[in-house]
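With one protein chain held back, the other chains of the complex are shown just where they sit.
Presenting chain A:
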Amino acid sequence: MNRFDLAVVGAGPAGMAAAREAAEAGLCVALVDEQPRVGGQIYRNVERVEAPLAAVLGKEFMSGAGLAKDVQHAGITHLAGFSVLAFEKGKLALGAASGAMRIEAREVLLATGAIERPMPMPGWTLPGVMGAGAAQVMLKQSGLAVENAVLVGSGPLLHLVAVQLTRAGAPPRAIVETRRRGDARRAVMKWRLALRAMPYIKRSLANLTELRNAGVRRYMGSRDVALLGERRVESVVFASGGRRREVPCDVALLHHGVIPHVQASRAAGVSHIWSESQMAYVPECDIWGRTDAPHVWVAGDGAWIGGARVAELSGRIAALGIAHDLGYVRSVERDRRMAAWFEEREFELSLRPLIDRAFPPYEAALTPEDSVAVCRCEEVTAGQVRAAVAAGATNVGDAKVMTRVGMGRCQGRMCFPSVARIVAEARDVPVVDAGQLSARPPIKPVTLGALAQMHYGAGAKEGDAHDD
């Protein structure tokens, strides 16, 4: 059976909640995800996590278990391990190592989540340098806490990862924080907001207390951060408190916020707008998640960074909107059920500016120095991008043609945010004037074999011919 009312792309909180909600409304749902198991990144492997790992990861992580259980529903087909390669006019091409397949869906909901904001800085391509989220993945999925880590950057996730590593018996060597003490203070000065966000602030302070008690050193206001090592990272050097410092490590974990993962929505032809508060491009959509591309919807962090709870709510809201459009739910019923979710979502989103203000990105990694590779795949440096601008490039597309930036396997996922800013800065124009990277199918690299299989069928042999 390859025909569905709805294809949900991504099985994180938004996708899982949407799939369940849509199936409850009577829709036949395909839940497509690259991972072998549901959960997304935030609830990765949640179905299999038991004590004592559960205690290390915390209550919030374990709250995803309910969502994971919810997708076991007769109306939901979980297509695990499949990447969406392309979709148009109700047809989706899916690829996996085992082969490729096509499905049909009347509506498509993209719940592709977030990626960590790329953090290009000197030495960031050395083995042993990873995203802070990577340390969490290793912990969630394998129960392994990486030892001798130094965390670098800004954001609540940095503290959470440090706490989880500490609980697991592998406290990090240090946290090199690029934000200043004043950032948090300025954020809390918005006292009305701070009052509403009290549970978050309390949790955040509890994390910091736990780290202090464990003796984890935090260096605030760090600048000029570089990762050093011969064949892999060996230390982090930085300036903090007016002194040059060096902390040895086996692994450096970078993080300065997350941004929507928009590769699929770009390839779908959805319009994206620049958000100054999120400092990222976000897909344009209405309150239901409906985009300007026909039958394409977005929900969760892939639509707007709001965290796991917002993602879950927006997944439910989108599912209701879709069920309504397909005639499964009447308007009155839709609006009645949506009201409470919408109110809670608005509340959660209203707290977001506090986090954005308290944890600004690391400025030096937004427009890195000339020697830093911004494109990890094609090994193109920030200096090469600037040289392209000097030679006449006016937007990211020009820079791509002239330097190969964004032409590697990651298809610009890791470099586009930096390249857009570098081009804009070099031209002294707003970032939107640097243009956007176009994304075309295949959304993920695919083997010729998989393509052939999709076209000729699994039994095709070498030498089989086809007329069209």
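Everything that follows uses one rule, which is that a residue touches a chain if its C-beta (ideal position, glycine included) is under 8 Å from a C-beta of that chain, and two chains touch if they have at least 3 such contacts; residues count from 1.
Operating definition for what follows: contacts and distances are computed from a predicted model.
You can't see one chain of this complex, but its UniProt record names it "2Fe-2S iron-sulfur cluster binding domain-containing protein", from the set "Beta-ketoacyl-[acyl-carrier-protein] synthase III", "2Fe-2S iron-sulfur cluster binding domain-containing protein", "Aspartate carbamoyltransferase" or "Sugar ABC transporter permease".
From the options A:V8, A:A93, A:V108 or A:A145, the residue with contact to the unseen chain in the full assembly is A:A145. When the missing chain is restored to the complex, the residue among A:V56, A:I201 or A:V405 that touches it is A:V56.
Remark: the omitted chain is touched by one listed residue; of A:C377, A:V419 or A:A434 this is A:C377.
Considering A:G15, A:G133, A:P283 or A:G435, the position touching the chain not shown turns out to be A:G133 (whole complex). Panel shows chain A; residues 34-36, 41, 50, 52-53, 56, 81, 97, 115-116, 125, 127-131, 133-134, 137-139, 141-148, 168-170, 231-232, 250-251, 261, 376-379, 391, 401-404, 408-410, 413-414, 445, 447, 449 of it touch the chain omitted from the view.
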